[in-house]
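Below is the structure I would like to discuss, written out as C-alpha cells.
FYI, not all chains are in this one, though none of them got moved.
Labels for the chains are A, B and C, by order of writing; each one numbers its residues from 1.
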Amino acid sequence: MDNDSKESSSGALESLSFPSNKWVKLNVGGKVYTTTLDTLVGREPDSMLARMFLQNGAMQPSEKDEQGAYLIDRSPRYFEPIINYLRHGQFICDDNISVKGVLAEARFFGIYSLVAHLEELLAQEDQPLDDRPLT
Amino acid sequence: MDNDSKESSSGALESLSFPSNKWVKLNVGGKVYTTTLDTLVGREPDSMLARMFLQNGAMQPSEKDEQGAYLIDRSPRYFEPIINYLRHGQFICDDNISVKGVLAEARFFGIYSLVAHLEELLAQEDQPLDDRPLT
Amino acid sequence: MDNDSKESSSGALESLSFPSNKWVKLNVGGKVYTTTLDTLVGREPDSMLARMFLQNGAMQPSEKDEQGAYLIDRSPRYFEPIINYLRHGQFICDDNISVKGVLAEARFFGIYSLVAHLEELLAQEDQPLDDRPLT
C-alpha cells in the first residue's frame, strides 16, 4: 500500500536518503508532479533539488502537503520543462511558453547546465535580458 | 499532519498573524495555488493580499473552502503571473496570455509596482487602454 | 465548517435567496468554478445565472453534484471569460480563445451587454457570423 516501505536495504548510492527508484511527489505552487529520486539527483547532483534529497546535503527536504508531496513555492508552468530536462537531458518547450520563465526556475533550482543553455537561446533571439526584479 | 501546528513561537515579523515560512493555500476562482506567507507579504507589504495576512491590518482573511484554501473570487488564469511576480519580482507571461487580464488582477490586488509596469507595456504596444467596464 | 450556516439574518438584497457574500460553486461541464453570489447577480441581474439565484425568480437553481456545485451543461473553456466579465465588467480573453465560443455562452446565459460587445468585435474582424446550428 505504501511504496515508502519498499526501500532496498542497501544501495549503490549510499549518500541518498532514499533508494534511487523511489517515487517522489512535488507540489510546485499547487500542481503535483510525480517523478523519481533518480531524476531529481541523477543528472544534476549539485542542484538545489538534488541537495534537498541527498542524505548528507546541507538542505532539508521541504515540508509535505497533506498527500505527501514536497512543497515548493514556485511556478508549476515553468517547472515542467525543468523536470523534463532532468528526465532526459534535453530542453524541450512549446512555442508559447516563455523561455524567460523557464530560466527563472532553472536559476532558482540551480541547474546550471540548463541556465547556460537558456541564456544562449535568449541571446540568439536578441532579446534584451532584462530580468532584474521590478522592485 | 497539520503544518499549522508547527508555528515558531516568536518571529522577526511580529506583525504577522502567521510565521513567515507558513504555507498558504489560495482558492482563486476554483483553482488552488500553494504558496508561502513570505511570498504574499514580502515583496508588496501594502498590497491587498499582504494586508489580508497581516495581523494588524485592516482586512480579515477571506473565508476558507473545505480544504482550507482562502477563497478569492477572481480569475485563476491571470492570477498566475501575479503570484510568480510575488515569488521572484519579475513579470513573466506566455505570449498567448492577455496582459490586460493580468493588469486587471494586479489592480484588484493592489500590486502597484506591477500595475505601473503593465500599463507601460500596454502603452508600448500602442493598444488603446480601454478597460472601462462595459456596464 | 459549512459556509451556508453563516447567513446574515437580514440583508439589503431582500430578494436574494442567499446572503450576497455567499460562496457558490458552479460545475460547468465538469470543471468547478468558485465565485460569489454577488458576482452572479450583481452585474447582470436579468441574466439567466442571476435568475437561477434570485429568490423570487422564475427559475430554480439546477441540481448539485456530489461536492455541492450547481450543474450547468455548457463549455467550461468559454465560460471562463463570462465569469471574469461578471467579476469586473471587462471582456478579457486570450488571443487563442474563440470569441464565437464566448458569444455562444453569453447568449445561453443571457448576458446581453456582453453579447452586444462580442457581436461588435466579430463584426470588426469581418468574420461572417454564421453561427446557426449545423443541424
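Side notes on the structure shown:
Rule of thumb we're sticking to: a contact is a pair of C-beta atoms (placed from the backbone, for glycine too) under 8 Å apart; a residue touches a chain by one contact, two chains touch by 3 or more.
The model shown is predicted, which means the values in this text are computed figures rather than measured ones.
Here 3 copies sit in place, and the number of copies making up the whole complex of this structure is 5.
By our rule, only the chains that are shown with their structure count from here on.
Taken as a contact graph, with one node per protein chain and an edge wherever two chains touch, the assembly forms an open path, each chain linked only to its neighbours along a line. Chain C is reached from chain A by a rotation of 145°, derived from superposing Cα atoms (nearest 5).
When every chain is represented by the mean of its C-alpha atoms, the one lying closest to the mean of all protein C-alpha atoms is B.
Measuring from the averaged C-alpha position of chain B to that of chain C gives a distance of 24 Å. Between chain A and chain C, the centres computed from C-alpha atoms are 39 Å apart. Multi-chain contact residues of chain C, defined as those touching 2 or more other chains: none present.
Those residues of chain B that touch chain A in the complex are listed here as 1, 3, 6, 23, 25, 31-36, 38-39, 43-44, 80, 83-85, 87-96, 113-114, 117. Residues 27, 29-30, 63, 65-66, 71, 73-75, 77-78, 96-98, 100-101, 104, 108, 131-135 of chain A are the ones that touch chain B when the two sit in their complex.
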